[in-house]
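All protein chains but one are shown in place.
Showing chain A:
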Amino acid sequence: MKKSKIFWIYIAVALVVYAIVELLIVNGQLDMYYSNLFITIAINIILAVSLHLVIGITGQFSIGHAGFLAVGAYISAIFTTNLGFPFPVALIIGAIVAAVAGLIVGIPTLRLKGDYLAIATLGFAEIIRIIFLNIDYVGGAAGMQVDYLTTWTYAFFGVLITIIVIANFTNSRHGRACIAVREDEIAADAMGINTTYYKVLAFAIGSFFAGLAGGLFAHNFFIIQPSQFGFLKSFDILIYVVLGGLGSLSGAVIAAILLTVISLYLQDFPETRMIIYSLVLIIVMLYRPSGLMGTKEITDFFKFNKKAKGGKVNE
């Protein structure tokens, strides 16, 4: 009963944050550099949260997330730039095609476990990259010209929708089934949970939102190239999820924000950038081996609510 009220409080807080940033951008207090930072953070949050559903909640170690990002990016770019569709429509089409790609990859590979699944998904992401690299229609290695369309408004609402959908999914009966799959697949099977179905479902939802992020990503700069979607990009996303704490949605969000900001500021020190970045990761893993948040959610710290815990469902 109180749950819906708390939900609307969160929405209200989020909208206030949105309005403040939007106002600052419109009034020119935040220049291109900073508005771009906010958009990048938003895109990374979507990626982190979508992979959190696959790895943190369902326990399927997929490291090919950049592949779905690429599908969303290229498909939406084709629809806006080459076919002249409106941006929101192209975003949704990109996300849907990414989800379909998720199904195509998920159905055969999700029978695999652990390391094997990781390798299969990694391989898939590379295949996607190579395919785009070899299609002249999308510019091949030289890349594809894309209109600059992503605004803070699109990015923000992308994040909002992603978090609402994934948090609600996690707290539903389906979410609990996914967590059961993560905890013990054989036991989940024995409970009568269709484990393959839930793995594929989580994978498709995760791919959908990765595709959405891809659309925003593609239209946030004037060009996209296959090299932007290599396995290093997949690892970036994986790092957000692991650093935030496997199973924690807010952890994924916090890690995405922190690491995006850190890597941006480190661009001033190109020689030492990767060293410092790696050191940050090593230190966090040494002192917080279960990630910044463990499996807890930020809302657990407020007494009044226990929403969206990774693995917990309140009554």
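To be clear about the criterion, a residue touches a chain if its C-beta (ideal position, glycine included) is under 8 Å from a C-beta of that chain, and two chains touch if they have at least 3 such contacts; residues count from 1.
Just so it is clear, contacts and distances are computed from a predicted model.
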item	value
Per UniProt, the name of the complex member that is left out, chosen from "Two-component regulatory system, response regulator protein", "cytochrome-c oxidase", "ABC transporter ATP-binding protein" or "tRNA N6-adenosine threonylcarbamoyltransferase"	"ABC transporter ATP-binding protein"
Selected residue (touches chain absent from view) among A:A180, A:A204, A:I224 or A:A255	A:A180
Hidden partner interface residues of chain A, rising order	173, 176-177, 179-180, 183-184, 186-194, 247, 295, 311-313
